[in-house]
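One protein chain is absent from this view; the other protein chains keep their places.
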Amino acid sequence: MRVTVHRKAHFNAAHRLYNKSWDDSKNEATFGKCNNPYYHGHNYELITSVTGEIDPETGYVMDMKVLKDIIKEEVEDPFDHKNLNEQVEDFFELNPTAENIAVVIWNKIKKRLGDKFELEITLYETPRNFVTYKGE
Amino acid sequence: MRVTVHRKAHFNAAHRLYNKSWDDSKNEATFGKCNNPYYHGHNYELITSVTGEIDPETGYVMDMKVLKDIIKEEVEDPFDHKNLNEQVEDFFELNPTAENIAVVIWNKIKKRLGDKFELEITLYETPRNFVTYKGE
Amino acid sequence: MRVTVHRKAHFNAAHRLYNKSWDDSKNEATFGKCNNPYYHGHNYELITSVTGEIDPETGYVMDMKVLKDIIKEEVEDPFDHKNLNEQVEDFFELNPTAENIAVVIWNKIKKRLGDKFELEITLYETPRNFVTYKGE
Amino acid sequence: MRVTVHRKAHFNAAHRLYNKSWDDSKNEATFGKCNNPYYHGHNYELITSVTGEIDPETGYVMDMKVLKDIIKEEVEDPFDHKNLNEQVEDFFELNPTAENIAVVIWNKIKKRLGDKFELEITLYETPRNFVTYKGE
Amino acid sequence: MRVTVHRKAHFNAAHRLYNKSWDDSKNEATFGKCNNPYYHGHNYELITSVTGEIDPETGYVMDMKVLKDIIKEEVEDPFDHKNLNEQVEDFFELNPTAENIAVVIWNKIKKRLGDKFELEITLYETPRNFVTYKGE
Partner (left out) sequence: MRVTVHRKAHFNAAHRLYNKSWDDSKNEATFGKCNNPYYHGHNYELITSVTGEIDPETGYVMDMKVLKDIIKEEVEDPFDHKNLNEQVEDFFELNPTAENIAVVIWNKIKKRLGDKFELEITLYETPRNFVTYKGE
């Protein structure tokens, strides 16, 4: 019996959107207000969804305390109250769109879970805009 | 890397449920309070989910401002503050159940997106009743 | 010890906003889309808040099952899946704005509670627009 | 046209997590606070998702009133305000983790729906922890 | 300038409602399903609201990290994953209704805040039932 367990977490961060290889007017035309060089920010809400078999001894797919700690170490500690462009190495060369942040988070957490589990990441940039990525 | 981007929108509308080819008692038996000939209404909450490849130059699956405008033109402008049965041509011959409204919205938005993207529509008729359709 | 107990309920209804003593163009100018003669509708979410002393024997301000039944009889049964303008007598001569609906609901429930309790009504017309009335 | 219809419901229950074949210290090490022998409890929020063809006569995948009654009979009546370990037979020999509760609910509702429909169960144990099961 | 700062927290607990000085049939008649002798439970959501002057040096009414720690020590640590009737001394002789729990929490937190601040406690027993108490 394969079940998916979901855990919510959150972090607050500043970012701006731009492509270093473009000039200012192309960045402005493409990213609009999100290109503000002084940054803006979000309360990111994260749902980490792990699919696997129920362990018949525990009744768990995985111990949620273990998953909670992985999310804390891989996402909350390095991202929370940070400037993603300036202080998080993953985004020094990668535009921190919600899409790219979700892929980065998926890669970090997948490495910790191993091949036994499938993983899906849902990231809310605002309550009205969110993305999902499952490693495909 | 295929990511799904989701955008929330909303519209308020009146409707009633009935099948024109049935008599009143069958409509009443089938649709109950929803068959009220004076109409009732809902705050419809819509989630439009578009799946595609991340563009490596922008970090976007698609520009959410473009998606927001498509939703406005195809759904919000024609449906908001309208009587679906009486004022929205799509429902002159089609019962405006949540299921049918979702299919109509899917068809309208899919036409604008083209074949490059997969589309899923989630429509909340109330916070307790909602439907999803992905064109299958 | 005075405590306020709150109970959520909901109903779906159609309505339109207009003033019978005005001509069409003044109604249109004032109420815009809400003046649509074919009606539109909402999922109204209602919070009924009752303030009183804790009964030392029960630990209750009032039995929430009693309050739930009062709300059902006074609001949900007469308003749910109705056209407020056409089918609810309270609004035959009163414009069914969120403000006026809240006052009507307050009057109906207050009559049932008696003088022992204070009452406040919160009515969400949409998740973004809501009103409160406490009989002042 | 295959559409998924979703219906929300809820129930409150007490439970504790433990494996009868383990000693106390292993149960404590594995389940921590959730192993409290005096029980703790949750407001479980349930989303029942049924996928099928739209009936062209009604515009429904299935009548939501029928689904609502099935959920009431199979889940709300037997589980609400109960101690899952002590009063719900399904959990006399099965650890009432969110995963196992979701599988039990899936089995109960699937039996009522028959083969015409696919079913997915989403069960929130808290607003931050939830699971999904679709019979795979 | 007096501002109110609000902080959300939560705890899960089991409880039952009954009055020790009443017989079973009176308890059953008064508290219904909530009187289940095997207990049931809730995810309690708590909003702690503190009103005071803005400190012109910090721009804070009070440091939210200090408030967060007070809530953890006074409420989350002693109440979370507990049976309120059996394991929390405050309810050995007091019926753990939402009203009484809110008063107990108010007393515990008020003692820590001192006279400089006003306090209001909002406690959700379920998303549909909640209470507020401000020490009056």
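Letters A, B, C, D and E name the chains as they come in the text, with residue numbers starting at 1 for each one.
The working rule: a contact is a pair of C-beta atoms (placed from the backbone, for glycine too) under 8 Å apart; a residue touches a chain by one contact, two chains touch by 3 or more.
Only a predicted model underlies this, so the values are computations on that prediction, with no experimental measurement involved.
S.K.: Would you list the chains present here that the left-out chain is in contact with?
M.R.: In the entire complex, chains touched by the missing one are A, C, E.
S.K.: Specify the residue from the set C:V50, C:A98 or C:L119 that touches the hidden chain.
M.R.: That would be C:A98, which touches the missing chain.
S.K.: For subunit A, which residues reach the chain that was dropped from this view?
M.R.: 10, 12-15, 33-34, 36, 38-43, 45, 80-83, 86-87, 126-127
S.K.: Which subunit C residues touch the hidden chain?
M.R.: That gives, for subunit C, the contact residues 17, 19, 30-32, 94-100, 102-103, 127-133, 136.
S.K.: Can you list, in ascending order, the subunit E residues touching the missing chain?
M.R.: 1-8, 49, 54, 57-61, 63-65
The criterion applied here is as follows: only the chains that are shown with their structure count from here on.
S.K.: Based on mean C-alpha positions, I'd like to know which chain lies farthest from subunit C.
M.R.: A
S.K.: Where in B-D, D-E or B-C does the A-D interface recur, with over half of the contact pairs identical by residue number?
M.R.: Copy of the A-D interface among the listed pairs: B-D.
S.K.: Taking each chain's centre as the average of its Cα atoms, which chain lies closest to the overall Cα centroid?
M.R.: That would be D.
S.K.: How far is the middle of subunit A from the middle of subunit B, if each middle is the mean of its Cα atoms, in Å?
M.R.: 29
S.K.: On a C-alpha centroid basis, what's the spacing between subunit A and subunit E, in Å?
M.R.: Distance between chain centres: 34 Å.
S.K.: Counting only residues that touch at least 2 other chains, which ones in subunit E make the list?
M.R.: Residues 127 of subunit E each touch two or more of the other chains.
S.K.: Linking chains that touch, what shape results: line, ring, star, complete or other?
M.R.: other
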